[in-house]
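In this view, the complex is presented without one of its protein chains, the others remaining in place.
Let's turn to chain A:
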Amino acid sequence: MSTLLRQIYGYRRGLWYVVSGSLWGLGAAGFINDNFLEISAIVGPSMTPTLSPDVEATGACDHLAWNKWDACSNVRRGDVVLFGIPSRPEDTAVKRVIAVEGETVILNPNRRPRKGYTKNGPDVHESRSWDAWEGRAKVPPGHVWVEGDNWRKSKDSNWSGPISRSLILGKAVCVVRPVKRFGLRPWEQYKSRTKVLRAQIDTRSDVEALDAMGP
C-alpha cells in the first residue's frame, strides 16, 4: 500500500495536470453549452415523423445541435426551436414556430385539446380556452405560436396559448445522432397545414400602445 502511495506521489505533477485540465475543460464545455451550442435529445413524440420518428416504437431519439447565440432574435415561421415550458420552469420543449407577433393563426380543429389525444375524446380544461379563441388566435407582441408536427400527440400553443419569444433558448442547426442522419435538417421539408394570416398592422404600434397603457 505504501509503495502505491509513493508511486502516486511520484506522479503527482502529472496527476495535477490531468485533474485541473479536465476541470477547466468541463468549465469550457459548460461555457460553450450555455452560450453557443447545445446538443440534446428529443424524447417526446410531438415532432414525429420529422424528428425522432421511432421514439415510441423503439425509444431511439434524435439528438439535435442547437444554436444558442441570440436565440430570441430573428425567429421566423418554420424554425424549430427549443424553449422553456411556461407551466414547468425546469423543463424544455421542442416545437416549430407557426406564427410570430402580429399574425393571426386560423386554428386547426384537429388540434383542439382533448383528453388522451384522440380525435373525439372528452374535453379537458384547456379545451374551453381553445374554444374562447373562436377559431382565430392573434399572436400578441413579443410572443410566438408554436405547434408540434404530430398533430395527434402534441401539447403546444393550442393547449397553453402563444409563448413569449424570450422563452426561446435555441434554434435547431442540424441532426447529430443517429450518425447516418448527421448534418441533415429534416424539418425543412415539412410544410405545416395551419393557416396564418400575415400581420396587416405594423406591430411596432402594438408595443407602443402597450407602453402608453397606464397602470
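Definition applied: a contact is a pair of C-beta atoms (placed from the backbone, for glycine too) under 8 Å apart; a residue touches a chain by one contact, two chains touch by 3 or more; residues count from 1.
Operating definition for what follows: contacts and distances are computed from a predicted model.
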Chain not displayed: protein name in its UniProt record ("Golgi pH regulator A isoform X3", "Peptidase S26 domain-containing protein", "Sof1-like protein domain-containing protein" or "SAGA-associated factor 11"): "Peptidase S26 domain-containing protein"
Option from A:L37, A:I85 or A:V196 whose C-beta touches the chain left out: A:I85
Those residues of chain A which, in the complete complex, touch the missing chain: 13, 17, 24, 27-28, 30-31, 34-35, 72-73, 84-90, 140-143, 163-168, 207, 210-211, 213, 215
